[in-house]
Structure formats: C-alpha cells, structure tokens
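What follows is a single structure, and I will ask about it in a moment.
Showing chain A:
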Amino acid sequence: MTTESIPILSIIVLSPLIGAFLLIIQPEKWHMQIKLTALLFSIVSLLGSIFIYIFYDQTAGGFQFIEQIPIVKNLGVSYYLAADGISITLVLLTAIILITGLFASWKMPFRSKEFYILLLLLTTGVFGVFVSFDLFLFFLFYELSVLPMYLLIGIWGTSAKVTPKGIFANAIKMTGLGSKEYGAMKLTLYLLLGSAFILVGFFGLYIFSGLHTFNYTALEEVTLNKGTQNWLLILFYIGFGTLAGVWPIHTWSPDGHAAAPTAVSMMHAGVLMKLGAYGIIRIGMGLLPDAAETLAPLIGTVAVINIVYGAFGAMWQRDLKYVVAYSSVSHMGIVLLGAATLNEMGLNGAIFQMFSHGIMTALLFALVGLIYEKAHSREILKMGGFAKSMPGIATFFLIGALTSLGLPGLSGFVAEILVFLGAWKSPLSWWLIPAVLGAFITAVYVLRVAKWIFFGPKKNSTPLKDAIGYEWIAPTVLSAILIVLGVYPKLLLDPISTSIVEFLGKFVK
Partner candidate 1 sequence: MHWDNIIFFLLATGLVSTSVAAVSSKRILRSAIFLAIALLFTAFVYLLLGAELLAGIQILLYAGGVITLIIFALLISEKLGDQKLVETHHGVIPALTASLLVLFILLYFTWSSPRIESLSNSRSLSEYGVSRTLSEVLFSTWVLPLEILSVLLLAAIIGALVLARQEKTKGEEREQ
Partner candidate 2 sequence: MFATSETLLILVILPPFISFALNGLIPDLRKNKKTSSGISILAIVISALSSIALVVINPDTDIVFEWIPLTSFSPIIFGFFIDPIVLIMFLIVSLVSLAVQVYSLDYLREESPLSFGRYYTFQSLFAFSMLGFVASLSLLQIYIFWELVGLCSYLLIGFWYTRPEASRAAVKAFWVTRFGDVGFAIGMVLLWGATGTFFLPELFIKAPEISNPFLTLSLFLIVLGAMGKSAQFPLHVWLPDAMEGPTPVSALIHAATMVVAGIYLILRLFPLFELTLDPLVFVMWIGTITALLGACLAIVQNDIKRILAYSTVSQLGYMMAALGAGGAGVAYFHLFTHAFFKSLLFLAAGSLIHSLHTSDIWSMGKLAKKTPQVTALFLIGSLALSGVFPFSGHFSKDEILMWMHVRGFTLHFIILLITAFITSFYMFRAFFVVFFGKGESTSGQEVQEVKTPWVMTLPMWILAVITIFAGFQAGNFFNFLGLRLEEVHTHLEYLPLIVSILGIALAWTFYQGRYLSSKNVAISLSPINTALEKKFWMDDVYLWAYRYVLDGLSIVCGWFDRYLVDGLVNFTAYYTKRASQKLRTIQTGHAQDYLYGIIIAILLLFFLSILSPYLSPFLNEKENSVEFSEQIIQKGLQDDDD
Partner candidate 3 sequence: MSLYHILFLSFLVFSIGLFGVLSRRHVVGILIGIELMFNAANLAIVGIAWSMGVLTGQIIALFGIAITAAEVAVGLALFLLVERLTNTVYADKIDTMRG
C-alpha cells in the first residue's frame, strides 16, 4: 500500500470527531469506557501524525498527502488537506499534547463525558487548521477550535481572585475579573473578534485575487498590489495575533489560561496559541509576501515588546498559573520575532519554538495541575519546600523552567538561538538585545518561582505526596521530548527546514 492511497490526513483530523460522536451515544455513567474511547481515538491521531512525520518525503518537499474534493464548485470551496514540514511538526505537537492532556485530566470530577467530547471537538479543529489549505475549510476548523473553549473553561475551570485597582477599578469590579466565567467570556469574545478580522481578510483575498477561489495554492500564485496586501496582512495580523497573544491584545490569554482546567490549559497554551502564529506565518506571510516584507519591522518590534513585557508581567504574578500564562505571552513573542526576521534561521527557530514551547508549556501546566491537586493552592507565596515531599514533580518542573529560560541541552535553547541568529541577520538587528535580555528576565522569574515553591523549608504542614501512576505519563513524555530535541534538534529541524526554504522562496532576496 502506498502512502498516497490512504487518506491519512482525514484520518488524523476526523478521528477525534468520530470519537466525540461515539462519546455522545455512550451513557454518562461509563466513566472508564468514555476515557478509553477518547484515548483510543487520540491514539489513532497520534499514530497518523507519526506516520506522516516518518513518511514525509524531505527530498521532494512541498505539500504532500494531498486530498482534494470540491465542495461548492461555484464558490471555489473544496475539501483540501495537505501537509508540509511545518504542518507535520504542528500536527505532531497537537497529537502529543492531546494524549498527555487526557492523562493530565484523567480524573475529571464531574460531567466527564461532555468534557471529553468538547476536548475532542476542539482537537479536530486544531488538526484541521494545520492541514487544511482551503481558506474556507481553514476558517471552519479555526472556529471549531475556538468555540468549545468557552464551555470548557466556563464549566470545568477554576477561579482566581484579583483585586480591582487603578483608574478602571470600577469597571473591573463590575465585570468580575478573575472568575472562570469571566475568563471564558473574555477569551471567547477576544478570539471571535479576531476571527472577524480573519474572515474579512479571507474575503478580501477571495475578491481581490480575482480568482473566486479559497484554494491556498491557487492564491499563492497571485500577486496583489502592495497597498491591498498591506491592509490584508494587518487584518490577518490582528486576527491571528489575538490568538497568538500579540501585545497589547494578549490579556485574554492569562485570564483564560489561568481559569482553564489542566488539559485545556495545556491544549490552549500549547497548541491554540500556535494556531495564531501559524496563521500569521502561513496565511499572512505566505499569501502576502510583499506586505510581509513591508510590515516585518512592525511585527518584529511588537514581538520584542511581547518578549520583555511578558517576562516582566510573569515576574509580577504570584499565582502559579498566571506566571506560566504570562511566560507563554513572552515566548510567543519569540515565535513572532522569528517569523518577522523572514530568514531561514528565524523562521526555523519560530517553528521550532512553536513545538518546543508547546511541549514546555504543556508540561508546566500539567505540573501546575498536579501541584494544585496535591496542595489545593496556586498561590506561590503560600507554598514552599515542596521538593522534599514531591521530588519528582520538582524535577520535572525544573526541566520545564530551564527550557523556558533557554538552557542549552533542552529544546527551548535551539529555538531561541536560531531566533537570535535570525534577528541579528534581519534588517532591524537591534531586536537581538531585548530578546536576549528577555531570556535573562525569564531566568530570573522562573528560577525564583521554582525556589519559592520547591526549595527552602516546608511552609504548610499539610502532608503532600508526589505524583503517582498515570500522573507520571504527561510529565515524563513531555520532558523526554524536550531533552531529546534539545540534544538532537535535527529530528524536527530537517522537515521544518525543508519547508521553510521553500517558503522563503516567495520573498525577494
């Protein structure tokens, strides 16, 4: 059987959807069976992702595993799935995080059936976005990946306390900052606002290209005039940038991530934010190369602000989940900075950082979930000396933290150094300095948090236990990936680089 004859991408994308439908018809009481069904269909997706990773022909390059079925001929809509090195990387990331996320949220105290259904639906959307090359389909999947979030956070989330202060204190008090409903609502509203921009952008492409098609490869061939391109790119930048956590439209992300349950935080910070960056790179820069070159200084500068500002923001937080959430904002800055460099190192680094940060942040959120489960608190200053009673969690947390600060030997470093190199070779080479400083600030807050939580004498007297059994799965798998990629980045850089080099062919250099 050849690789062409299997609709492998459809299998990956639709497997969670089928799983979700099968879950719908199962009775609520069959807890174990529900979990196993969800797991089974996730594993199918994972196997599919590994399959495309292995069988992607790097010498040939380009889009492979293509499936194209027209849906609405008159409007140029088709079911067009394909994958290149970038997509493969991100699909693999999604599958890994889905499975580890399932294990991290294995004990869902109530309404577990609906939880898994929504999680699987969300994942279908994410898979779909990464492999669909028809803008209509892309948008469909995009919305599918955004909307279940509202319920997932609103129902299964946790609330935090935020004291209203400052000149907008009254407004903050009235809108109820910190609660899970607030987080869910804010996230949804932000992301829907973003998708409105994206939709306008898509229609703009549809009309101005004059082709009346949503087909990505067809649109790639068209060169629009510069003004139009700029406007469209700004639309995409704002639209996808919302999801990617671009400053200053990032504030949904800390609230949303902090309120979400563990698996959802993992999925959201780990994968969904990458969706935004992916959109900017694939759609924004891929279809509008001239505008990308014009606007790269803007995108890169904002990304640099993201890096430093996010790091300082994380430093200020005293709630563990908020710290991790803000660090995501900072790290997404590195992704976008890499993208804005528009050279090989930068873009390789950006994609690699997407993967690395996805795994890392998922690891951290999984551990935060575990700590919360054991200690029933997320207040950093109330914790202390946890390493004595939970050495395993401490070790894994440290691995995550060290990846976050870009320690060599872990995957974060590879991504960061590539982005640094790219930044220096980009037109605005001063980007390098704040980016490196950002890594330093990250080191400050990340190690400080690790110190506060795990080291020093034990603060509270409640007996704490280390993780047990299945709880080890997520941290172990994720840490192993971080280390392996840190030591041998070629595993991922080979496919990424193949596609990036093709991608860069669009830019006049």
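Selection criteria: all candidates are chains of the complex that A comes from, given by their letters.
Just so it is clear, contacts are C-beta pairs under 8 Å (C-beta built on N, C-alpha and C of every residue); 3 or more make two chains touch, one makes a residue touch a chain; residues count from 1.
Values in this document were obtained by computation on a predicted structure and should not be read as measured data.
Screening 1, 2 or 3 for touch with chain A: in this complex the touching candidate is 2.
Residues 162, 165-172, 174-175, 177, 186, 189, 207-208, 210, 212, 248, 251, 255, 309, 312-313, 315-317, 343-345, 348, 385, 387-388, 391, 402, 405, 407-409, 413-414, 417-418, 420-421, 424-425, 429, 432-433, 436-437, 439-441, 443-445, 447-448, 451, 454-458, 489-490, 493-494, 497, 501, 504 of chain A are the ones that touch candidate 2 when the two sit in their complex.
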